[in-house]
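Heads up, one of the protein chains got dropped from this complex, but the rest are sitting where they should.
Then we have chain A:
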């Protein structure tokens, strides 16, 4: 099978004709579909359509809670994390590289049809920013905060709002894993009271606030709010660079399935977490960027054919996010499809004999419609 793989790759390589100078020619079988460039900062159009490797320790550090579930399973199976470099991600990276941090934060909205790779693009950008030393505020899926919540507490800080201790504590834990080193450096700006007895003094490292939130689950949501406000202020002052990455941002302005005890529906604005996050996503601070993704799959009460920002965000959300840079993500181009297919072949994921033939490849392309998610699901049983 490897011989066949070699023949296929050499043929494809001759056809494609462009070889990145950073690739070692000795790595022949992997040359076409992979790059040895694991730093997203150096990714450019040459690397388009190719897969780059993220070392597993980095994955655990940077993405405790960001990657899609199927991708995590794939990492476990193949024992490596390979992300494809695609055009929308490259676009975003160029914008970020060229962005002026003194200006108010620019908002980017990644949108596209179902299963085209929006979350993966977001993860690519997050990886880049963490490599560059930014502080990454990654919310894996905002929809998790507006549905399936078992416990709702009335907030002690503000009587109208509702707390979600479980979600907040889970998020704080993951935040701690991903941004350990920053938590010691950043200091709080003022004193915060947690209930009657505990308080955090001014000048304490932010790590203490996080510990407080984890220890006292009841005030976890308030801890989250404090963290967000501190980060915003510090970034505005210019002491650090902040990336706010929100997946499924349309959850912040939609409806929620949660109900209060008197069975009246809860609007997302009444939830502390959502309220604070909305404040983060407003571009009244500078020194960073806001990258968001729209998601239809987790969204509530939205038809499955809705893709565009206007449909998914609704009027309220659209107005709130208004000056943003839209970044559409499409299905695989033929080149990207080939590289994904080649990767599956190489890792012996496609076991069926016919899958190795040209006809099999054409069939896979037809049946999946070059949609990454469909291709992944199709290749699973093969």
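Convention: a contact is a pair of C-beta atoms (placed from the backbone, for glycine too) under 8 Å apart; a residue touches a chain by one contact, two chains touch by 3 or more; residues count from 1.
Quick note on the criterion: contacts and distances are computed from a predicted model.
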Record-based protein name (UniProt) of the chain missing from this complex, from "Hemoglobin beta embryonic-1.1", "Small ribosomal subunit protein uS9m", "Gap junction protein" or "Dynein light chain Tctex-type 1": "Small ribosomal subunit protein uS9m"
Contacting the left-out chain in the complete assembly, out of A:48, A:91 or A:363: A:363
Residue in contact with the excluded chain [from A:76, A:100, A:264 or A:305]: A:305
Chain A residues touching the omitted chain (full complex): 305, 359, 362-363, 365-367, 369, 371, 374, 378
